[in-house]
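Removed: one protein chain of the complex. Kept in place: all other protein chains.
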Amino acid sequence: MSHLRVDLRQRAEELVALYPRPRSAMLPLLHLVQEQDGYVSPEGIDEVAELTGTTPADVRGTASFYDMFHLEPVGRYVVGVCTNIACLLAGGEELLAHAARHLDCAVGSTTDDGLFTLEETECLADCGHAPCVTVNHRYVRTTTAEAFDAMIDEVRSGRRDHEIPDHGTLVRVRRNGGLRVPDEVIAAERAAAKAARARRLEEAG
Amino acid sequence: MTETRTTVTVTVNGRAVAAAPGELLIDVAERAGTYIPRFCYHPRMEPVGVCRMCLVEVEGPRGATLQPACYQHVNDGMVVTTDSPKVKKAQEGVLEFLLANHPLDCPVCDKGGECPLQDQALTHGPGETRFVEEKRHFVKPIEIGPLVLLDRERCIQCARCTRFAAEVAGDTEIAFAGRGDQIEVAPSPEHPFTSVFSGNTVQICPVGALTATPYRFAARPWDLEQVESTCTQCAVGCRLAVQSSGNRLTRVLGVDSDPVNHGWLCDKGRFTLDAIDGHEGSRDPLDPSSRITSPLVRRDGTLVEATWGEALARAAELLGAARAHDGGVGVIGGAALTNESAYAWARVAREVLGTEHVDAQYGDGLDARRVLALPGATIDDACAARVVVTLCGDPREELPVLFLRLRGALARRGHDLVELAVGPSALHPLATVSIPVRPGEAHRVIDALADEGRAPADLALDEDARARARELLGDGEGVVVVAGRTNLAEDPAVVERALTRLAEALPRARFLVASRRGNVRGAIDAGLAPGLRPGRVLGAGGRDTLAQLAALREGAQRAVLVLGDLLGNVLDRAGAAAALERADVVAVTGHGGATLAHADVVLPAAVQHERTGTVTNLEGRVTAVVPKIVAPGAAWPDVAIAAELARALGAELAMDSVEDAARAYEVSTGYPALTVLLDATSEGRLAGSASAPAPRRPLDPMAFPGIRSAAWVGLGESAGDVAESAPPLAVPPLAAPALADLGPAPSPEVPGRDAYGLALRVAPRLYDHGVAVAGSPALAALVGPTEARLHPGDLDRLGLDTGGRLLVRGAGRTLELTVARDAQVPRGVLEVAFGALGDGGEDVNALADPDAVITQVKVEAR
Partner (left out) sequence: MAVLDAPRIVTSRLAYEDSHTLARYLATGGYAALRKALSLHPEQVAAEVDQASLLGRGGAGFPAGRKWSMLRPSEVAYLVVNGDESEPATFKDHLLVERDPHQLVEGVIIAAYALQVNRAFIYLRGEFALGLERVQAAVNEAYDHGALGRNVFGSGFSLDVVVHPGAGAYICGEETALLEGLEGKRGFPRIKPPFFPAAQGLYGEPTVVNNVETMSNLPWIVLNGGAAFAALGAGRSTGTRLFALAGRVNRPGVYEVEMVKNTFRDLIYDPAFGGGVPGDRPVKAFIPGGVSAPWFGPDQLDLPLGQDEVGAQGSMLGSGSVVVLDDTSCAVRAAWRITKFFSRESCGQCTPCREGSGWIERAMYRLEHGGGRVEDLDLLLDLCDNIAPGLTWPPQQTTICVLGPSIPSSVHAAIEMFKDEFLAHVETQGCPFD
């Protein structure tokens, strides 16, 4: 029995088919699990292990290397506030402290209503709008305490759902079809190109 | 170790050192006497260069740079400095970093006293710590598997254990989790570390992060004494260091034997110590966890303690009376004994009891004469083979370290595996071709592989697989067949015929016979087999074990001398019990067991780690076993029991010591028993082979921490060193039977398949109900659930999934069993584990018809 929903299972199998080796699909598959379960669940780990030909310990160990994968349930919205150098110089620490007060939740934990998880992040590469704030990896560009509070209100009320989907980086990333160039085409083309290059070298003396 | 070709010169600290191109600098320097400190490097695993302790200066185009010696492949002209101030500072810096977060709990740490980190810190470390920060904290310790505890605070992230799991055992049940200084070793919480090799991670852990539950707080290294010996739990013959504190076995550790185990052990061999010591409180001779400490004689239906004199007299009386009858006595068992004991008993059987009815196997092996006649291969041969063919049970369950060696070789070298898949096998993922083989079909599948024509349709062979296999096998050049008994509920004639045909069809192929039991090969060589005299000499045939049991039931045989646990090991327990019940039974054993319910006399024997002698592994390699503890109570070594029993029967074996027996064996047959017993310089020698004995390798203290720190005593104390070789004896060449002398293997009459039934496969598992497991609480907890394994297609047909219940009818009995889905079980087969017990304690073996070539069972979903 597949733990992934039918549609996600199909996407998962399509992802595996994009790579020369199934294990390469590990990170996208873990994103998919997170998209369905809100975190990298034990059942999801088992399924990724099966899809990638690895073991649950291996999948869990791999997932735990990457910050975006949560091995424990998190809030519906993961709010990240950057305090790295550019944001530090722009008041990132102060904004993070404000966020903790406003959400009434310690950094690294989840609000009692399960809506928000607050994280201190490393640089998110949006230093032109420091301090950088993201919600479910969407840049919200609220650099002041007031703007932050207003944004939280909007997210809480659902008014930002069109731009900030629930978990999952890949929710809106859809590849249009699988690979188009089979291995035998690659082999034939490479052989032809090699021959053409040899001819050119010969002609060039 | 194979001779390396020396062609390059490396300069280490100004000295020229010869090396093979591509050798690792850390090894080259060590050989030249320059030991470079290390933590993550292990000579039996691929280097990863992560601990950075082995940084040395290597000259390069941009001047001398710090490089990890474990990851530098030497080339000609390489200039290396290992003792410069820069190197010293780098190494001391690494050590200081490793100690920064390491807890200061050495006094309560099991590794204390044998800890490489502690040793390095004492030799190279700074006197005082500069680390004033709060140390990293984890909950400690956590149980990551049934036998292994993890203390994450002590871990130095060397990745030895995780690499062992992934690279050596091939089951990544533990892996690194987290990142940076939060890295930890972790199993998946839902799937604990249950590998049958888990103890190896404890052994190679360079700190006290991994500890073995059974050894925890058991002893301090400085209280331990050790000997080097050979494990006899299975026929691989792993070399090990046996350690004890006083007369109590404490721990065994794998010793790196190049031709055999590379330092690895399975958990059964490692953790069965409790079974050897026995449960002190248990006096019940029927309980496998009891040690037999006194001779017992049955009086008024009850076994009571007796003196040796009384017991020997009674045994002689029973056996002597039976001897008078034609064919009245037989000997069963002996596969767990030393070669010298087996030889002594073989002499007793033939010369004193005058019988040819001797068989060390319990009906669970193959015809000894045919096994010996096959062209032999060593484990190294199999690992080097271009193509490995398996026609055997799951090697991980039956001969675990053989599996490790084969898996490692196949995975690393990319050689081909042709799997004749009789059931689930841990080698399956590495198979190039896998051909399902159902019970009763092995010889016909071999015919189909050997012959060009179309395969019979009823075999349902995949034509592509067959063609690929034929192509890989060729004429057998570079092919090694790993062959064993594939199904205990199948007449061994099926596999014997298959192997004979394979040997004919592939004249250049060689065979590694995967006999399972501890010293079965040695017992056969010593003459404990029907039709074989000591030293592999063909003799008159006699009854094998099953024939003896039948003769006992029919009254054609009157008495039997049982050397071991017959009832625990025979498929048809009820039939065997009935046979023993009618017979006069003299049992020689160190352990209690069901067999003793039928014994008239019980003679207590010393067991593994209590006795001296030699054993022979499945390749035919003879190694020494050395006692570490004294057998409890009045137990004697088997050689002494055999000699005294012979005396009681009026004969003189002239074997007052094991050395006497070894000398007699060697001088009369050429078997290198005494040579090996007296030679501590080699890793054993192949009996009957012209090749030189494998020389002993020195042990790297970092690779084998616990071994280097305990004191060696007695025989075998030279592990890692080189001692004087024993003088050669004048001995005749060793005999060997030839296939041609044996005639064609009979073709078994296999009944047609019943379209509604399933063929039964009974296969042994590592954690079974035998003495070694049952007597060890740590291992007894690991015996898997009793289940019937079926191919998914068959389960679907029955409308069942894993966990469903199935009524199975076979041999006139009906059992209800839980089913498990297993795509590696061939279609049409129902597989159960040998000796498994049903819900009500019924023996699943009883489903097998002991007289049939194969057993077909009827099934019905509940």
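Read from first to last, the chains carry the letters A and B; within each, the first residue is number 1.
The rule is simple: a contact is a pair of C-beta atoms (placed from the backbone, for glycine too) under 8 Å apart; a residue touches a chain by one contact, two chains touch by 3 or more.
The shown structure was predicted, so the numbers you read here are calculated from the model rather than taken from an experiment.
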{"item": "Omitted chain's touching partners, listed by label", "value": "A, B"}
{"item": "Of B:Leu66, B:Val79, B:Ala578 or B:Ala634, the one touching the omitted chain in the full complex", "value": "B:Leu66"}
{"item": "Touch with the omitted chain, as defined above, among B:Gln157, B:Thr355 or B:Thr378", "value": "B:Gln157"}
{"item": "Hidden partner chain, touching residue among B:Ala100, B:Val537, B:Leu729 or B:Leu807", "value": "B:Ala100"}
{"item": "Which of A:Arg23, A:His102 or A:Arg156 contacts the chain that the document leaves out", "value": "A:Arg23"}
{"item": "Positions on chain B where the hidden chain makes contact", "value": "48-53, 55, 65-66, 68, 71, 86, 89-90, 93-94, 96-98, 100-101, 130-131, 133-134, 136, 156-157, 176, 178-183"}
{"item": "Missing-chain contacts mapped onto chain A", "value": "18-21, 23-28, 30-31, 52, 54, 61-63, 65-69, 83-86, 88-90, 122-128, 130, 134, 136-139, 169-170, 172-177, 179-181, 185-187, 189-190, 192-193, 196-197, 200"}
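Quick note on the criterion: only the chains that are shown with their structure count from here on.
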{"item": "Gap in Å, rounded to a whole number, between the CA centres of chain B and chain A", "value": "47"}
{"item": "Residue numbers on chain B that touch chain A, as the complex places them", "value": "166, 171-179, 186-191"}
{"item": "Touching residues on chain A, where the partner in the complex is chain B", "value": "42, 45-46, 54-62, 64-65"}
